[in-house]
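All protein chains but one are shown in place.
Chain IDs A, B and C follow the sequence of writing; residue 1 opens each chain.
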Amino acid sequence: MSGLVQLISADGQRLPAPDVETWVADIDDERLLALYEDMVVVRRIDTEATALQRQGELALWPPLLGQEAAQIGSGRALRDDDFVFASYRENAVAYCRGISVTDLVRVWRGTTQSGWNPFTYNMATPQVIIGAQTLHATGYALGIQNRGTDAVAVAYFGDGATSEGDVNEAMVFAASYKAPVVFFCQNNQWAISEPVRLQSRTSIVDRALGFGIPGIQVDGNDVLAVMAVTRLALDRARRGEGPTFIEAVTYRMGPHTTADDPTRYREPAELAEWQVKDPITRLATYLRARGVLTDESSMAVDNTADQVAAELRAGCLGLADPEPLSLFEHVYAAPHSRLAEQRDRYLSYLQMFEPAGATR
Amino acid sequence: MSGLVQLISADGQRLPAPDVETWVADIDDERLLALYEDMVVVRRIDTEATALQRQGELALWPPLLGQEAAQIGSGRALRDDDFVFASYRENAVAYCRGISVTDLVRVWRGTTQSGWNPFTYNMATPQVIIGAQTLHATGYALGIQNRGTDAVAVAYFGDGATSEGDVNEAMVFAASYKAPVVFFCQNNQWAISEPVRLQSRTSIVDRALGFGIPGIQVDGNDVLAVMAVTRLALDRARRGEGPTFIEAVTYRMGPHTTADDPTRYREPAELAEWQVKDPITRLATYLRARGVLTDESSMAVDNTADQVAAELRAGCLGLADPEPLSLFEHVYAAPHSRLAEQRDRYLSYLQMFEPAGATR
Amino acid sequence: MTTSTMTLSKAINAGLRRSMENDDTVILMGEDIGKLGGVYRITEGLQESFGPRRVMDTPLAESGILGTAIGLAYAGYRPVCEIQFDGFIYPAFDQIVSQVARMHSRTRGAVTVPLTIRVPFGGGIGSAEHHSDSPEAYFTHTSGLRVVSVSNPNDAYWVIQEAVASNDPVLFFEPKRRYHVKGEVELDEAELDEVRPPMGAAHVLVEGTDVTLVTYGGLVQVALDAARAASADGISIEVIDLRSLSPLDFETVTRSVQKTGRIVITHEAAESGGLGAEVAAGITERAFYFLQHAPVRVTGFDIPFPPAKLEKYHLPDLDRILDGVDRALDRRNSLSELG
Partner (left out) sequence: MTTSTMTLSKAINAGLRRSMENDDTVILMGEDIGKLGGVYRITEGLQESFGPRRVMDTPLAESGILGTAIGLAYAGYRPVCEIQFDGFIYPAFDQIVSQVARMHSRTRGAVTVPLTIRVPFGGGIGSAEHHSDSPEAYFTHTSGLRVVSVSNPNDAYWVIQEAVASNDPVLFFEPKRRYHVKGEVELDEAELDEVRPPMGAAHVLVEGTDVTLVTYGGLVQVALDAARAASADGISIEVIDLRSLSPLDFETVTRSVQKTGRIVITHEAAESGGLGAEVAAGITERAFYFLQHAPVRVTGFDIPFPPAKLEKYHLPDLDRILDGVDRALDRRNSLSELG
């Protein structure tokens, strides 16, 4: 497959793409509308989380604004028994996995390093160390291969991540063992303040070919095309044909995180250019033209989004602070003498501050 | 350039290769004979060093048997002001840089970690950590670029090394800054006991393309072809056109090091197959056919080789053991209080063993 | 004397600027250090002044940054590498430990690697995972490196310049939680010897007689606060800012302990194998007969840095330090008595 795969153009026209059509043959209007709702909801989650951060309720939030199609299109292509290893920005993928909005913000409120149990949703804790998770995905895929099931491991990462040794080593291992893993790279054009051309002088997708891994470049703002190529890649993996690399060409319309100020390093014109390609607008245009998205259904979607946002806010504000002694929990699976000693001493220390007679 | 570049076939026939001929137009019979001599000499060095190891005079030796053409062809293409960053196996390249045979074995006798001053020969100390030197070469190339000279940095590494994150990061940096660096990979088919297919399912040279770096695959047992493509790559770098990746397809005919026993992991048939492509034999055939290599000139070459071998043996046996207190030298460029204290205490300790009145 | 009031972050910026003005082989490298000026703005304005070849935004690869910096050192440059956060130094660990630290001794002095590695470090700012580590002990155990930390703008301004000028590789640990704290900086070159803290020397910030309190980086201010609080209780604490973590200035610490007979060491990093172990072992070797009590360590626990809401319990604070002081003074049971 060469060239950028697209099924819905920026202005909302359905384009033919014989190579991949078959992968979304089942996506009728109803399911498209569901994808639309997903995207609206996750955008709303972003807005609400950003507001919560501004209000001091979250320490930080990494918005995915602009990347809704890349994440929903791929996230909705996955099977429950596939396993996702993602970075900090894949909140929409997590949403697709059924992770609650409250769980999404636990980490950013600072109450835990992991918002959920990875095995409950088959999605690992978002990875902060750039690129590290691509190796975990590859290793998990080797496990799948050993067991002989047809599940797939999926690694999400950014354009910047492709520079890290780990991501390249992951491709070496995946190719060498023909591991059932999909490398899903969201090229959102930026790694904080660094444009993608600093990471690569050639298309990101070309990288994969150098490892003997088939690569697909897809319009990352086209939810249908993303779903099609992801399904294709998953299917290759399920059939034992090994890894596939997907470059979803998209754009980070917001700041890197709420701590970032992108006006320091990028031109307003660039943002404007990408706003025209907005993944939600284009699907809305298409669905309106087909009469699927009506004022009524649109309002229903917005209501759902508002409900989710309210749930997020309530969930976030309801999060309890962890207990001091939880510091010492789960560092080791088995008892550890030194840590137990530290815990005991800290407990005695804390008890000094308690009114005489109080117990803990 | 696609396909394997070759100028002299395995059976010693001169093949036309219009793409690269011009780069070796100046290599007349006399200079070809000199290359032949180089190869014979370095093979003789290998034999002698291996013998010294067997006799307990060297702790270890990594033979380059079979890779003479790859190393001599490229080493002789370099300019004095180019800078080489190599691994432990590039003894023939070091020989081309003018490094004495005694200096070659210092490290393997265990008297020092560096046989020579890198700035005397513009060649860094052989690197033991697989792939690390490729980044050093890239950084050095950035320095050249800053200064605006037309020197080139050259990184030598093996097929196995291409799996290490560092080598891939070096290509990212080199491509990003268009650094004047040549990546010279000797694909000798093995990384200790691991065949190259474990490192890559596709040609090693393909890796470079994924980073947007032009790649050339050359018959690494053809000294003339290697020289041609190396000159081509150096010239690109000198003209500001950035990095080139060369895969020299060759074979490690000996063990990984004198500590290795390749019969444990590879078939005799494979070795036999490659013996037919021996880099020295083929050049000899070619030069004999042209009447350049005669019994007389051949004997002269062998004599030179024997002399070098004798020099190596004498130099090796003459190497003095370092003094105990040299342990503390050159760890830091400026005085270091803790280490000075350790040195002083060790000196007092040593003095306890001396007969009363003796001084050191 | 020309002095100026500035934040610690601005002082590093000013020090870097001066180093770059004085020596055009000084090159800054790192992620987002150019137009953005770094996520902490430490390099703000420097790319504008010195151009993109001297203030280089690098690809997102820490091993790549350190490895290419070594090559630049070979080529006669003096690179200053920014590691964006403490927790991101580990991908570069191999290049630091096996290359940066060993190149000079490997080549018997032929090659110098005058690298500075700037690392914003430590907790106390409510950050996400991997943004609050204190990895200094990995490097103080690595022969061939020098390791420093700073706690105030004046030290920051001068020590960064010394680090850059050093022909040895230097890890320069910047306490993130102190970036925005202001202080006087002496800018005058004429008075250099008086104002410039010699790299390698600890600094007695407060003299005292009852107990020596040793720390560095982000906890220096907490130690000073503890000393003030203790003095209200009639306890006289001598506060020492180590500044140099490798080599350690045992001369200064030993002199102090010979006077006080008691020592508390505090740092954010885990206790086991942390810098406190080395200070405790070293001071016991040097001042055994002066010690009235075993050296006391007040440190982060032996756990991965906890989530933000828990860091206040993990990090040594005024109360925990004073508890340590009490133990050193035998005013409270210590480990040996707890069994």
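Just so we're on the same page, a contact is a pair of C-beta atoms (placed from the backbone, for glycine too) under 8 Å apart; a residue touches a chain by one contact, two chains touch by 3 or more.
No experiment lies behind these values; they were computed from the predicted model shown.
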| item | value |
| --- | --- |
| Among the chains presented, those that the missing one touches | A, B, C |
| Sole contact to the chain not displayed, among C:Y74, C:F121, C:Y138 or C:Y157 | C:Y138 |
| Of B:T120, B:S193, B:Q275 or B:Q307, the residue in touch with the unshown chain | B:S193 |
| Sole residue of C:L16, C:M29 or C:V97 that reaches the chain not shown, by the stated touch rule | C:V97 |
| Where the unshown chain meets chain C, residue by residue | 63, 87, 90-91, 93-94, 97-98, 101-102, 105-106, 129-130, 137-138, 140-144, 246-248, 269-270, 272-278, 280-282, 284-289, 291, 293-297, 301-304, 334-336 |
| Where the unshown chain meets chain A, residue by residue | 83, 85, 112-114, 117-119, 124-125, 129, 132, 134-144, 146-147, 153, 165-166, 169-170, 172-173, 176, 329-334, 336-339 |
| Touching residues on chain B - with respect to the absent chain | 59-60, 88, 107-113, 128-130, 160-161, 163-166, 191-194, 198-199, 259, 264-265, 321-322, 324, 326-328, 331, 336, 338-339, 342-346, 348-349, 352-353 |
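As a working rule, only the chains that are shown with their structure count from here on.
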| item | value |
| --- | --- |
| For chain A paired with chain C, centre-to-centre distance based on mean C-alpha positions, whole Å | 36 |
| Whole-Å separation of chain centres (CA-atom averages), chain B against chain C | 41 |
| CA centroid of chain A to CA centroid of chain B, Å | 45 |
| Set of chain B residues in contact with two or more other chains | 165-166, 169, 172, 176 |
| Contacts with two or more other chains, residues of chain C listed in rising order | 58-59, 61, 63-64, 91 |
